[in-house]
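First comes the structure, then the notes that go with it.
Here the complex is missing one protein chain, while the rest keep their positions.
The block that comes next holds chain A.
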Amino acid sequence: MNVNQSAPPVPPFGQPQPVYTGYHQSSYGGQPGSTAPPTPYGAYNGPVPGYQQTPLPGVSRAPPSSEAPPVSTAQAPCGQAAYGQFGQGDVQNGPSSTVQMQRFPGSQPFGSVPLAPVVSQPTVLQPYGPPPTSAQVTAQLAGMQIGGAVAPALPPVRLGYGPPTSLAPASGSYPNSGLYGSYPQGQAPPLSQAQGHLGAQPPQRSAPPQASGFTSPASGGPPMPSVTGPLLPGQGFGGPSVSQPNHVSSPPPQALPPGTQMTGPPGPPPPMHSSQQPGYQLQQNGSFGPARGPQPNYGSPYPGAPTFGSQPGPPQPLPPKRLDPDAIPSPQLNELPPQQKTRHRIDPDAIPSPIQVIEDDRNNRGSEPFVTGVRGQVPPLVTTNFLVKDQGNASPRYIRCTSYNIPCTSDMAKQAQVPLAAVIKPLARLPPEEASPYVVDHGESGPLRCNRCKAYMCPFMQFVEGGRRFQCCFCSCINDVPPQYFQHLDHTGKRVDAYDRPELSLGSYEFLATVDYCKNNKFPSPPAFIFMIDVSYNAIRSGLVRLLCEELKSLLDFLPREGGAEESAIRVGFVTYNKVLHFYNVKSSLAQPQMMVVSDVADMFVPLLDGFLVNVSESRAVITSLLDQIPEMFADTRETETVFAPVIQAGMEALKAAECAGKLFLFHTSLPIAEAPGKLKNRDDRKLINTDKEKTLFQPQTGAYQTLAKECVAQGCSVDLFLFPNQYVDVATLSVVPQLTGGSVYKYACFQVENDQERFLSDLRRDVQKVVGFDAVMRVRTSTGIRAVDFFGAFYMSNTTDVELAGLDGDKTVTVEFKHDDRLNEESGALLQCALLYTSCAGQRRLRIHNLALNCCTQLADLYRNCETDTLINYMAKFAYRGVLNSPVKTVRDTLITQCAQILACYRKNCASPSSAGQLILPECMKLLPVYLNCVLKSDVLQPGAEVTTDDRAYVRQLVTSMDVAETNVFFYPRLLPLTKSPIESATEPPAVRASEERLSNGDIYLLENGLNLFLWVGASVQQGVVQSLFSVSSFSQITSGLSVLPVLDNPLSKKVRGLIDSLRAQRSRYMKLIVVKQEDKLEMLFKHFLVEDKSLSGGASYVDFLCHMHKEIRQLLS
């Protein structure tokens, strides 16, 4: 059951050992920072475009490349080497220090906050403080005055510090030097601290590695250190300083910067982050402050001109962003501000740029593994590629929180209005370098649980009385340790076998469930897949049926398998239908398949038992024969009517009869109007939009589907729906069952084999092949003080605590919102334990446990410093999208805006340093909140354009419901990649640009993707050569608009673009169909819809306008 560990030495927790070891040695030696360094560099560079322009451009390049190698390969060698160097440098890293410093100044508020919480910090900070302050001040000043222009540059990730500095540069360009200057300075000071810290920290770091290492017995010693390590952090909390030091350590590169700009400088800052991650949170955002540092900058940038004048006043406030409300009338979302001039006055470059933030984080944190050993660390952004080392907390791939430091009291929480939510993806797929959770088999006794709250054994449980008992970390109940589980404790109170047992040392692991965890006290039989194919006229005519049958023949060889199983345990069955259902007996002993027609759709049942669900390899011949015949049999069909509910009913009954869980794949084409239960009528009425009745468009037409879904859930029957509509099919109703059963919906409007074949087949393949759990129940337990109160996602709940998922795959997330029901304790923090009981594809009953420890704070600043905007947006989007079911869309939008304003106002009021009311000050971690929120508000669901159909809205609405953070991130803020800017030889993705028309150059070609759509935009004056080498036509005018495939040409550009498209597709859970859009073409409207920073046709505000509006809202709240 071991996780896939390649290295024998390391038993269970197979983290990528190779990497690890590498890390240990190098990084530890050199400290974690080492890895980071490269990134940081990047960050630095990245952040400031200006930089690049000036001296650094080369630098910026370099860093990424450096990053790339380590990340991708994660090879010890490279990394090590690099690290080694960095290592020390890191320690010294001024940059980090600078960063901190910057933070300090930047967000004075932070600074203060941190001070309060952590005694140690202050000291640290101070030291930093001075240097940074100076630097920042200058920078800020410059920036502010200069105007918003600077701001964008700053965003270099949270570390932001860099950015702030960058700001200056950007704006003034001069800043560059200044920045640099500042850096070094910063470094110096930090050094001292860093060292001090280092001393302390090293152990920590070493610990984590060891932790990982403990897998290898060799590290017998390590345990100890590790122990200490964790402890330290714990203590450390207080001492953000500690963490800081880490950061500090990273800085050393600074030295480099001068020398080798590339590696050196960039390196340092990021390391800090990465290394900090653990530390960071501890430190509080204070450390982030740096990030905030940037904020201040932002502040400055924002206000652009007017405010700035005032800005100087609050020198330190620099960090915060200011907007002068007076100067800028805030635009209403819908009605644009009358005074456009003002808008013009704000330089778009001066407002926080998502691109910048993403790039910075990538550079700063992408190259070093994220080690989960420390409580409350904010993980890197979802857009960053990073490795995770599980050292006691669940990987961010499984759980992401809106905040990693949550208020101790509900009053604070209410004040801040920051939703406390976790986005949980229990079966998330991990990159190959990371090991999947280790499976623990406790034999007949089953997993050890707390007697009172039933929480499962986890690393946070405290063993007492020499190991004879343990205290539950969730409810504090003291439980006896069963004899067979007894183990002695070492001098630190930890069990001697802690590192031999995943459940005592890892954040995520699995238990084998005993029969008590099974339905009817019977071990489940292997699940089944049932393919249910619409064979009505539309499906036949479009070629769908033939295509599908052909594909299934080979696809059935790739059903999900477990572990090293030779063949899948999953059985398959086939049903075709129009207004009656046809079941097929494909028993292996038959010479020919047998078809059984059930016309009694009013009272659906399964006509056969034996031979319906079969093993693919046994019945291959019969199945092939069937798939050959299906298209022929219905080739002449004239039946246009279809049924729908009976089809699902049938599949469910079939699973029930076979006594197994499973999944239905439905391929459906039209509104089910045939006389049968679940019959629907066309109720598409655009007149309802923007009325109180709009919500009905999102609600199902009939309750029948809910009832049906409930039955499906009870049977563990998940439904995946592939829709091929030519017109309205009422997705809102049809998707009810998939939605409630943990299934997926795919929609291919106006399906035509020639155009959509690839997309459909690719989606189908992925959907069929993906690993999936069945008949699952998820329960989220929390330590006393908070409670899971609300859940979003594709599932069904029959009570208030258990999330029932008929099926759950690696793409589905459940978002859980928490509320206080008592006081939390800063000391003990807050714990989450997500337990998922499910049946694997081999029919094994398992429990997957994810644990996550969060910090608790009594200072709001800590909260703001540890937030994750992407996750926040994920939650808010889901909340809003559910809201449209019950409230008018306008109300939903207003609620969102209000909440966002409250969050920011609370920050301004409680955390930001006093400044003019005219300034817009955003917390560093949330500086993208406005832009992202605006994207949510402008999304099709909340503000539909004329071309958006009701079905599309319903479709998107339910898609978003189970999206993870990475998906929502790109979905709401699409990626726009220029293709010809970077040299063709470069292997990496070109840096993205902001999604705005202003950023498009008509001499360039761009790719835009949002996870669902992929556009290739061709500027009107693109070089002919480029056109030739991409499209194989001689001029722009000859490019076919709407083209969906690029010709396969043997030239570097073509290869690169196609390669890029492929890699983008590979990153997404759904295949994105390419659409080639020519500038000034009709299709461009479609494309422009995704340029989310611009004002949209449907009335959505531009980023700038929205920011102003937000500012106004905040001011109102503050006054």
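Keep in mind that, in the parts below, contacts are C-beta pairs under 8 Å (C-beta built on N, C-alpha and C of every residue); 3 or more make two chains touch, one makes a residue touch a chain; residues count from 1.
Rule of thumb we're sticking to: contacts and distances are computed from a predicted model.
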Protein name (UniProt record) of the chain left out of view, among "UDENN FLCN/SMCR8-type domain-containing protein", "Protein transport protein SEC23", "Regulator of G-protein signaling 9-binding protein-like" or "DELLA protein": "Protein transport protein SEC23"
Of the residues A:Gly507, A:Pro593 or A:Pro700, I need the one that contacts the missing chain. A:Pro593
Residue among A:Val496, A:Ala565, A:Leu609 or A:Leu1097 that touches the chain left out of view: A:Leu609
Even though one chain is not shown, chain A touches it at residues 580, 582-583, 590, 592-600, 603, 605, 607-611, 625-626, 629, 633
